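All protein chains of the complex are present and in place, except for one that has been dropped.
Labels for the chains are A, B and C, by order of writing; each one numbers its residues from 1.
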Amino acid sequence: MKPRHKKLAMIVAGVAALGVASVLVLDAFQSNLVFFFTPTQVAAKEVPIGKSFRIGGLVTEGSVQREDTSTTVYFSVTDTSHTIPVVYTGILPDLFKEGKGVVAQGKMSDRGIFKADEVLAKHDENYMPPEAAEALERAAKAQKASLSE
Amino acid sequence: MAINWFKYSSPASFYSLAGKMIPLFAAAAVILLIMGLYIGFFIAPTDFQQGEAYRIIFIHVPAAWMSMFLYVVMACWAGFGLAFNTRLSSMMATAIAPTGAMFTFLALWTGSLWGKPMWGTWWVWDARLTSELILLFLYIGFMSLQAAIDDPRRADKAGAIIALVGVVNIPIIYFSVQWWNTLHQGASVSVNQAPAMASTMLMGMLIMVFASWMYSIAVILKRVRIIILERESHTTWVAELQKDGVA
Amino acid sequence: MLSIGYNRKLLSYPFIPIVLQGIKVACVRGDRELFKDINFSLGTGGLLQVRGPNGSGKTSLLRMMCGLSLPASGEICWDGVSIGTLNEEYFARTTYIGHLGGVKDDLTVTENLCISSAMAGSEISSDDASKVLNTIGLGGREHLPVKVLSQGQRRRVALARLLVCNTTLWILDEPFVALDVAAVQLLREILERHLQQNGMVVMTTHQEIDINASSITQLQLF
Partner (left out) sequence: MHHRLLNCNYFDAMFLWIIKRDLLLAVRRRSDVLITLFFFVIVVSLFPLSVGPEMNLLRTMAPGVVWVAALLASMLSLNRMFSSDYQDGTLEQMLISPQSLPLLVLGKTLAHWLVTGLPLVLMAPVLGIQYDLPSDALFVLVISLLIGTPVLSLIGAIGAALTLGLRGGGVLVSLLVLPLYIPILIFGSGAVEANMAGVDFAAHLSLIGAFFFVSLVFAPWVTAWSLRVSLE
């Protein structure tokens, strides 16, 4: 091979390698490389069995029940299509609220309840004064009402 | 008005130009900082979900932005110095590194203070936090490599190579919240979307960003001046400068 | 002239004269300027002797001529083209033997010669290698690891490369150091022969050694 051909061959090989690399990256992003699993994945049994993992979603409205004598809390996590019941003993973060984001780490028990060792609140990127939030909420309700009529 | 910009690419003339510019940027930084902090802590309304704790964004977000932005600027200067053998751009890169590292540390620290009350944990190994931590390591690596090499020309070039290699990390930090479902929330302010933020809050934050820019420019220019003096200590103009300083 | 046992094959020196030229070359080490405005010019068949006290930048200048480092300012040109842009083309025409011989302690003499010549672009068989080693006075030691050899013998292993390489320009840093009388004589003959065949030699030396060449240039550094 002449040096010029050799250089060309090396460039072609390099471009090919980068092509393979990008295919591999795209492939990786197709599958689940995740910080947490969604309730749908849990329902579809796509989660580690008998192992600790994280579950993420919204706290279902009206699902939070606290025990009077201890710090144990019952609530459920939803991604609107599936809902998983969760039990947790400990102090909840300030931002833990019904309808808000949450990430819990723990294991599935045999009875299909997620026993959390740690509950983290996941807040969204929206910042606004409470009045604005209320106004938005009222507007959303009004829209909903007008749609259902 | 014709300015001969190339004139300022020589360390000697840049030294005096920087000397004139530093007070301007420093003053701008102080004024913007006071304005930004005032808006952030007294005028901006309480957040509907995070209450008062959200106010840390006025420091956290500018710091995080600066940490990434300064790294890119540093790598650009370093790469420029490597490609065209221009001493001044390599000195700029060296001068940027400590400020970049400071902002990275600030972003991690304030983020951690924020995380405890909001998320319920100081630290979590998600993609955003991990890649920002790597950024801090990259800054430290760059600085220690340059510190270990005695010959300034080699130090400039070696630093440039490691800085350019580390640039890979920047898009990873920036897009991590989109690529992986992290605990960290998405961007509140981005190019292609309306900001998800009330306007007073946004204004406070942007003013703080400008304050950080002014501060960085002032500090970096100051540091470049010192580096120029060190590197050019054998030249006649530095000797004359010192004579004038004594007299 | 004594015959030199081993005949180099396929000498590909073009007979158009080539010039290695330095134009206002400067060298800075750390903060210190070692030299500046150095000009030199070396044509085919010419010998350039670089002289100067310790620390005057002789080795630095030689490394610049090899393309190992860049001049702080000025330019070194091969056939009118800056060597910085020629790179591999230029490296194929030069052989450099520095202070460090480029000899590996853990390899045998033959292995060293085979590998270093392959690296320089001219592969040789082990038969060729043993012929060369005989010429340079290392016969019988071909299969010894270099670490058991004396300083002078190591130096010979490094210099053996000159007998197998196919290059025009030889850049030698103190080639006579550590050599005994016979080896000095041998090296002198090798150099003279190379110069006669339109080769070019740049070297530094402290010893007074008279080499017959059509043109000898002295370059004094301070």
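Just so it is clear, a contact is a pair of C-beta atoms (placed from the backbone, for glycine too) under 8 Å apart; a residue touches a chain by one contact, two chains touch by 3 or more.
Predicted model only: the values in this text are computed from it and were never measured.
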| item | value |
| --- | --- |
| Chains shown that the absent chain touches, full complex | A, B, C |
| Touching the absent chain when the full complex is considered, from B:Y38, B:W109, B:W122 or B:F137 | B:F137 |
| Touching the absent chain when the full complex is considered, from C:S116, C:Q153 or C:T168 | C:S116 |
| Residue among B:M21, B:V73 or B:I162 that touches the chain left out of view | B:I162 |
| Residue in contact with the excluded chain [from C:V25, C:I38, C:C66 or C:L219] | C:C66 |
| Those residues of subunit B which, in the complete complex, touch the missing chain | 130, 134, 137-138, 140-141, 144-145, 148-149, 153-154, 157-158, 161-162, 165-166 |
| Hidden partner chain, residues of subunit C it touches | 66-70, 88-89, 91-92, 94, 96, 98-108, 110-111, 114-116, 118-121, 123, 125-126, 129, 143, 145 |
| Interface residues of subunit A (partner: the chain not displayed) | 1, 6-7, 10, 14, 17-18, 20-22, 24-25, 27-33, 46-49, 51, 53 |
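Operating definition for what follows: only the chains that are shown with their structure count from here on.
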| item | value |
| --- | --- |
| Topology of the chain contact graph, where touching chains are joined (line, ring, star, complete, other) | line |
| For subunit B paired with subunit C, centre-to-centre distance based on mean C-alpha positions, whole Å | 49 |
| Euclidean distance of C-alpha centroids - subunit A vs subunit C, Å | 67 |
| Geometric centre distance via CA averages, subunit B-subunit A, whole Å | 32 |
| In subunit B, residues with contacts to at least two other chains | none |
| Shared interface positions of subunit A, touching two or more other chains | none |
| Interfacial residue positions of subunit B with respect to subunit C in the complex | 150-153, 231, 233-234 |
| List of subunit A residues in touch with subunit B within their complex | 29, 33-36, 56, 91-97, 100, 103, 118-134 |
| Residues on subunit C engaged by subunit B in the complex (per definition of touch) | 28-32 |
